[in-house]
Structures are given as structure tokens and as C-alpha cells.
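Okay, handing you the structure first.
One protein chain is absent from this view; the other protein chains keep their places.
Lettered A and B in written order, each chain numbered from 1.
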Amino acid sequence: MAPSHAGMQTRGSDVIVVGGGLVGAAIAHGLRGEGLDTVLLDEGDIAFRASRGNFGLVWVQSKGFGAPWYQRWTRGSAGEWPGLAADLAARTGIDTALQQPGGVHLCLSEQEFEDRGRRMAQMQVEAGNFGLEYRMIRRDELAEMLPGLGPSVVGASWSPYDGHASPLALLQALHRAFTEAGGAYVPNAKVTGGTAAPKDFRVETAAGTFAAPRIVLAAGLGNADLAPVFGLNTPVRPQRGQVLVTERARTVLPMPCTTIRQTGEGTIMLGDSMEEVGFDTRQSPPVMAQIAQRAALSFPWIAELNIVRAWSALRVMAPDGLPIYDQSERFPGAFTANCHSGVTLAGAHARLLAPMIARGALDPALDPFSAKRFDVPRAA
Amino acid sequence: MFRARPEVRPATVEVLVEGTPVLVPEGATAAAAVLLAGLPAIRETPVTGSPRLPLCQMGVCFDCLAEIDGIPNRQACMVTVVPGMRIARQHGAREALR
Partner (left out) sequence: MSDFDLAVIGAGPAGMAAAVEARLQGLIVLVVDENAAPGGQVFRAAEACAPDPAVGPDIMPGLPLIAAFRGCGADYRAATTLWHLDPEEGVLSLAAAGTTETVTARRVLLATGAQERPVPIPGWTLPGVMGAGAAQILLKTAGAVPVGPTVLAGQGPLVWLLAVQLARAGVAPLVLETRTVSIAAALAKAGGGLVAGRGLLAKGLSLMAEARRRGVRVIRGVRGLRAEGANRVERVAWEGGSAPCDTLLLHEGVIPSTHVSRAIGLDHAWDADQACWRPVADDFGATSSARVAVAGDGAGIGGWQAAAAAGRLAALDAARRLGALSEDSFAREIAAPLAARRAALALRPFLDALYAPPNAVLTPPDETIACRCEEVTAGAIRRAAALGATGPNQLKAYLRCGMGPCQGRVCAPTVAALIAEVRGLAPQEVPPLRPRAPYKPVTVGMLAASAESLQQSAP
């Protein structure tokens, strides 16, 4: 319920989480589970909110090329997901439609297939003892796995770790579980300013002032502006992605592909472009047409389906595409969390990261995700 | 159920509604043909399977989705009849791969 504006006293709590997208909501849910009095501040109905516009993959196979710690973190999250899904279902009755049957990345040319094979082999080497299970599958075998495969598909990479879920059901379930466990979700509360001292943070919003000894910045693209106030650095930029969704069809696809997946409701999602256009959420028919074309080449029968919805949304991208997790050195107690795979990493955020924040220190395993990696002085 | 008024609009176009020939006036839509044929429903929803007939007749509500000439999920109220058109009910979500 919207707090009354009358009086506008400062509302105190154990911790403030800024941003009610998937990252903030997962962390807030986890912090509440750790017993902390948690306030989750969010903007209103209209906002840049990647969590409302994403593709819904819980995706592992290609994550962490040249950065094996990201592969480990991602796979850890995929492993936490069933527990998270069960917990949310038990608390809220909401089915997040998690399925982890493995997944494929389709290659539409020999060149794509070779490149993909090299990349996966390299990642397996980088994984070392941790291992990386995958297979490069040729067309004939793939056709047995995926009905109606198009003649242009030459093969695919497959891994057993991949899956998908309903990102919107996840968002709603996180909000609901958090609220029902006594957390305070405050919409229409964009943080417009704040002050920081070690273990003493205050933020101003249209819904009043909030104070806590701990704060987590999880405001997606909003973090870029908020972080410096708290002695943190989150150089994230928007990257546009467009997605098309078809009408519902009876289930045909047994597993997700990187840019084509059938949802629990039966709709087929086709995605997703990567466009560097700044804060521009317009749709572009030429890009939509390319997405459609690739889908129709992959599965010709998809061409017959009506597109009933489409959108564009902004990814939250770090310069190297990896997540950023940090605790402020100047103002201990201030944390930041950003990533461009908020569905995939929801398991880790709720069940691994939140407990670390509750304990007051990030695990050394997360050191490589510190924004310090961007401080490396540049060669002139 | 609906009926035509042949005295003012002669029913001259023969279409097949669920395989049964029905005569409808020129200019009628496929949705009108379903109502004139007296079908109890034009579709069953993919969510709960509840029966529906057209609500708005003007392309707004999408409650008239039907299979027309073999193509599922068409807005029957936006399709004008032509002789021999095959109109069939849409049962839940369509088959994608047939």
C-alpha cells in the first residue's frame, strides 16, 4: 500500500534495497529470509525495467568466455533455481514455470558451427577441474531432438545445464513472497538523493525518507547515477533488445534455444537483438524482421504463427558484459549488484548473494566481479 | 443465434461452416457466417477452454478467432466471405507443427 505522505517521517529498517526489478527483488527476498527488516524501493508504473522485457532463459552454456568465475557463478545459480522455484511456489502458489531440460544454440551455417565449437572447447579448457559438459550436435541428430527443424540449420551446441522460466511470474512471485514475509515493497519511490556514512545511509524519495545501516543498490540502469553517492562505481549502459512473441500453440519445442523458446503458456518467444542505441526503447521493424527471418529459417513452421506481442527493452550492460558485485570501501554497508542475466542469476542472488550481504561481506569468490576491474589504468 | 433477412439482403454466398454449407449475404463476415449457422461457439479459449462467440464484430476483442481456409486464429469478424470459404471452430491453442 502506498505510504501516506502526511508527516513524511524517516522510515528506518535493517536494510534498504533500491530497485524492484529481478535483481533487487531477488536480493530483498533473500535478505528478508535472513530475518532482516527490509525495505524495497522502486519506481512506479513506467520505468526502464529490463525485468519486464526479457527473454526468460536460465542460460548457462555460453556464459563466462574468458571469465571462468562467471561460468561457475552462473552454473551455481542454475543449481539454486529449483530450490528457489519450490520456495516461491510454496510461499505464493505462483508457478515460475522453471524447466531445465538442457538447451541448444542453433547454428545456421558451417561458419557459425565452427566458431561455436571453438568457443565451447575453449570454455571447457578454461573451466579446468570444474568441468563443462557440452556437445556439438550435427543436423541429423538434432532433427531427432527438435521437431520441424529447418533445412538451414547445420547443427548446434548443447549443454545439460540450460533451461527457462517465466520471468514475469518470477518477478511477481518475488514481490509477493517478499511482501507476505513482512518485507515492505514501496513503489513510486524513486531515489532522488541520499547521504552516506559508514553503516548509516539515508535516501530521499517521493514516498518519504528511508534510513538504514545497510543499503543495496540494485536499480539496474539507475545504478550508474546512484553508485557514486555511496562510494561505488557501476558503469552500466543500456543495450536494446527486441523480442517477438507468437500466439499460443500446443507444445512442440521440448527445450529452449538461445533465441527461440516456447513458454509454459504455449507462446513462442523469438529474440533478441543487441543494439547500441542509448536510452531508446522504440521498436524497429527492420530488426523485428531479422529476428523473424532467423526464426523462420530455424523452424519453418513458425512462419505461420501470428505475432501477438513484441517489445523492446534495455539490458543493463557493464563494459565487459559481466555482473558487478561490490561493497563500498569508503562506506562499508553499501553494496551494489548489477547483471545482464537477472533471470538466470535469480537463484544465486536470492540464495547466495543475499546471505553474504546479510553477513556484511561478499565472498572472496566474488572478488573478480568488483568494479575495481575497470580501474586498470589505460595505456595512453 | 442470428438469422438473415433474405427479403432485404439475399443470401447468395455459400460457405462451409464446420463442413456444413451455409448461405450468407454478400459482404457478411466469417464471424457473421458462424452466427448465422448457429454454432454454439466459435472458439474455446486456450486458457480454460471456455466457449466464446464474437463480442465486438469490429476487430477489437479477438473473441472471434477461428480457422479460416485452414489458417488458424484469424479474426473472423475482419474477413469477408467468399464462395467456398471454409470456416471452422478454433479449439484452444492452435497446432503449430502439423
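Operating definition for what follows: a contact is a pair of C-beta atoms (placed from the backbone, for glycine too) under 8 Å apart; a residue touches a chain by one contact, two chains touch by 3 or more.
Model, not experiment: these values are computed from the prediction.
Which of A:Ala86, A:Ala197, A:Met274 or A:Ala303 touches the hidden chain is settled by the complete complex: it is A:Ala303. Touch with the chain that is not drawn comes from one residue among A:Arg32, A:Lys63 or A:Arg176, which is A:Arg176. Counting over the whole complex, subunit A has residues 1-2, 20, 42, 44-46, 51-52, 168, 171-172, 175-176, 179, 185, 187-188, 244, 246-247, 270, 282-286, 288-293, 295-297, 302-312 touching the chain that is not drawn. Contacts to the hidden chain, counted on subunit B, fall at residues 1-5, 8-9, 24-29, 32, 35-36, 40-41, 45, 47-48, 50-63, 65, 73, 77-78, 80.
Note that in this section only the chains that are shown with their structure count from here on.
Per the touch definition, subunit A reaches subunit B in the complex via residues 147-148, 247-250, 252, 265-266, 268, 301-302, 304-306. Every residue of subunit B that touches subunit A in the complex is listed here, in rising order: 46, 71, 73, 92-98.
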